[in-house]
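As you look at this complex, bear in mind that one protein chain is not there, while each of the others sits in place.
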Amino acid sequence: MKIGKETVPRSAICTSDEHSITVRGMDLCSELIGRISFTDYFHLLVTGRRATPAATAVLDATLVAIAEHGLVPSVQASRMTLAAAPDALQGAVAAGILGCGSVILGASETAGRLFDEIDQRAAGARGAALDEVALAVVAEYRAAGRQIPGYGHPLHKARDPRVDALFRVAQAAGADLRFVHIAEAVERVLPQAVGKALKLNVSAAIPAVLLGIGFPLQALKGVPILARTAGLIAHLNEELERSIGFALSYQATRELQYDGPARATD
Amino acid sequence: MKIGKETVPRSAICTSDEHSITVRGMDLCSELIGRISFTDYFHLLVTGRRATPAATAVLDATLVAIAEHGLVPSVQASRMTLAAAPDALQGAVAAGILGCGSVILGASETAGRLFDEIDQRAAGARGAALDEVALAVVAEYRAAGRQIPGYGHPLHKARDPRVDALFRVAQAAGADLRFVHIAEAVERVLPQAVGKALKLNVSAAIPAVLLGIGFPLQALKGVPILARTAGLIAHLNEELERSIGFALSYQATRELQYDGPARATD
Amino acid sequence: MKIGKETVPRSAICTSDEHSITVRGMDLCSELIGRISFTDYFHLLVTGRRATPAATAVLDATLVAIAEHGLVPSVQASRMTLAAAPDALQGAVAAGILGCGSVILGASETAGRLFDEIDQRAAGARGAALDEVALAVVAEYRAAGRQIPGYGHPLHKARDPRVDALFRVAQAAGADLRFVHIAEAVERVLPQAVGKALKLNVSAAIPAVLLGIGFPLQALKGVPILARTAGLIAHLNEELERSIGFALSYQATRELQYDGPARATD
Partner (left out) sequence: MKIGKETVPRSAICTSDEHSITVRGMDLCSELIGRISFTDYFHLLVTGRRATPAATAVLDATLVAIAEHGLVPSVQASRMTLAAAPDALQGAVAAGILGCGSVILGASETAGRLFDEIDQRAAGARGAALDEVALAVVAEYRAAGRQIPGYGHPLHKARDPRVDALFRVAQAAGADLRFVHIAEAVERVLPQAVGKALKLNVSAAIPAVLLGIGFPLQALKGVPILARTAGLIAHLNEELERSIGFALSYQATRELQYDGPARATD
């Protein structure tokens, strides 16, 4: 069935023949394997460009920051899945990744879109002028009933400790800090705009530093997904050694209350 | 419902409080973010140990080697899924990962188990003595109707070019080459054992070098899964820019033949 | 970690003890198994109510209408996944379901929301008055840059033949046809509103008949997902008998064009 107009597939990422594999114009076997880190290769694959030293530092830092935070819901889902289907590691990883949605890790992308909109309207403004633009955009979000993504955290009530760590890396690496300033402007105006002093969390800090190294807006969500895959594999390796998937599901329902109808026959 | 004996979940990977996150005994924000590469962090997460320089070199090389090979079936499945469900990037990544099964990327694990069995029986033997053990184990696999995983490739009929690249990295890094020798012993005995001169492919080279840096056998499959996730994100980023998912599915069925029954009413 | 305010899980669907399982207030073993069809059980599970005869007829018809349409993209993705990972049938089904997104099968839900909005504003209006409301709502969608879901089909350029079949079933069963009239009103005003005479497709007909039997708006997407699962299992059973997953991926890329950079070393 022909869906849409395009019928000839095209791709600029990779081509290969019997003797070689070319990725983004480079020979995989002689120019990349052994000569480039996985982080830089991820950058090359996504953007088509070699990472600058600042980009490497920032991308590594974001991947490390978001890979692991203990037994969060997606890790629980993944470990329960492996306990039930231990032969299919790929299925358990997939189940964990499926929890990288709009509420949890997906805020990296939506926060990035918020900062990008402020950046376009701010046109280089700083300080009070930037705060004004931030306030206007946040107010529009609120008026449209939209959440402000990337602020507040269920555990880290003060600023999420990963935020300062990421901002320090970006500054030390000499990355463009424009979006960091925007993220902080939003943080400053939130008490006025939403009535609560919600602090930056890691999902806002990630786009704030990644947009500063030119990482594409629409690929932002790929960073927490790739990072979390590493954490999931560590958890699944532990699950294979000493399974807790069923213990988690047992605990989860110990206080479960059934509030549906009783049997008529009782 | 209580399934199994264990009811209290335990984990040794990560713990956190309001102000800090501890991973494998290290403070995420002050000791890891900005101080460790994503590859080394993956090693730490999975094994609980800091990577040696040799481990870093080998793990990076395997991740780079297997991340991308063009529009292979799992990439096609992933791009078709995003074309149909463009709002759920995580779903398209998951669909791609689900294709990392026993036939395609999963051979990394099964080849690793083959090499581990030979290693245990070989007890340090080299040369002709090692070949003898390899031949015996391969013959047992064949007698039990099992495939020999990691040899032969639909495109790379001579040795997969990624194999030598990985072996060079392992040697240059000073990694233990024991499993490389085992992999090559299997390659030597295959003509005698199965009647075909099948050459090492990347899925055998990956466990051959990873087992030499002490990467856990049961986590081997995690390496192609993590690597392929990076390639999938690059493809999905391209798919969002210029979609080919439906063009691929159109081409796939151009020569489709329906060989079921005709309608009785025709 | 505590996310959100609720900490005690509650559910009204099912409870069980060592000797019995109660679903929606009925004893599974004595009142449901052998006494209720799977379609009616699905209705009971989702809504908590027994299906009326009209509801049974309509729900069966929608499930039959959308279960299968040949080698559509999600079926291709599913069969490629099974070819690569033949041991994990559940993974291949999951890959296929992940393609039930906003562009393909998900239109059942978004079209339902469109009809619901028109219904609320129309307040029982019929004929020209209904068309007026439909036109107003469609115009608002267009002004907001939103697609009109459920109209037009890449293959069935005239009205999708499944549409009339579903409407006939709803009428014969004596179901409420209010939303059918709304769906047809939208079809009538589309030439004026969007400049093209796009005809109703199956994804608009499904909510049109299901809303008429009181099926919940937010569960609409579950109908094509459940239906398609049946089709996927049939295809995966065929795939296990005679695999075409790799033939599909081979065909898909026969005309693939690589338009990335050439190797500098060439």
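Just a few scattered comments:
All chains are identified by letter, namely A, B and C, in their written order; residue positions are counted from 1 within each chain.
Here is the rule we use: a residue touches a chain if its C-beta (ideal position, glycine included) is under 8 Å from a C-beta of that chain, and two chains touch if they have at least 3 such contacts.
Keep in mind that this is a model prediction, so the values were computed, not measured.
When the whole complex is considered, the residue among B:Ala128, B:Ala143 or B:Ala264 that touches the unshown chain is B:Ala264. Touching the chain that is not shown, out of C:Gln120, C:Gln192, C:Asn237 or C:Gln257: C:Asn237 (per the contact rule at the top). Touch with the chain omitted from the figure is made, among B:Lys2, B:His19, B:Lys196 or B:Arg242, by B:Lys2.
Within the whole complex, the absent chain has one touching residue among A:Ala12, A:Ala85, A:Leu177 or A:Leu217, and that is A:Ala85. Where chain B meets the chain that is not shown, the touching residues are 1-4, 8-15, 22, 24-27, 30-31, 48, 70, 72-73, 85, 87-88, 90-91, 94, 154-155, 252-253, 255-265. Where chain A meets the chain that is not shown, the touching residues are 70-74, 76-78, 80-81, 83-88, 91-92, 94-95, 98-106, 245-246, 248-249, 251-256. In the full complex, chain C makes contact with the omitted chain through residues 1-4, 6-21, 23, 28-30, 32-34, 36-39, 41-42, 45-46, 57, 59-61, 63-65, 67-71, 83, 88-91, 93-95, 97-101, 106, 155-158, 161-162, 164-166, 168-169, 172, 216, 218-219, 221-222, 225-227, 229-231, 233-238, 240-244, 246-251, 253.
Assume only the chains that are shown with their structure count from here on.
Taken over every residue number at the interface, the positions common to chain A and chain C amount to over half, indicating a same-residue contact. With centres taken as mean C-alpha coordinates, the chain found closest to the middle of all protein C-alpha atoms is A.
Chain copies chain A and chain B are related through a rotation whose angle, from the C-alpha fit, is 180° to the nearest 5.
Spacing of chain B relative to chain C, judged by their CA centroids, is 35 angstrom.
Centroid to centroid, with C-alpha atoms defining each point, chain A and chain C lie 29 Å apart. Counting partner chains per residue, chain C shows two or more touched chains at residues 70, 72-73, 85, 87-88, 91, 94, 252-253, 255-256.
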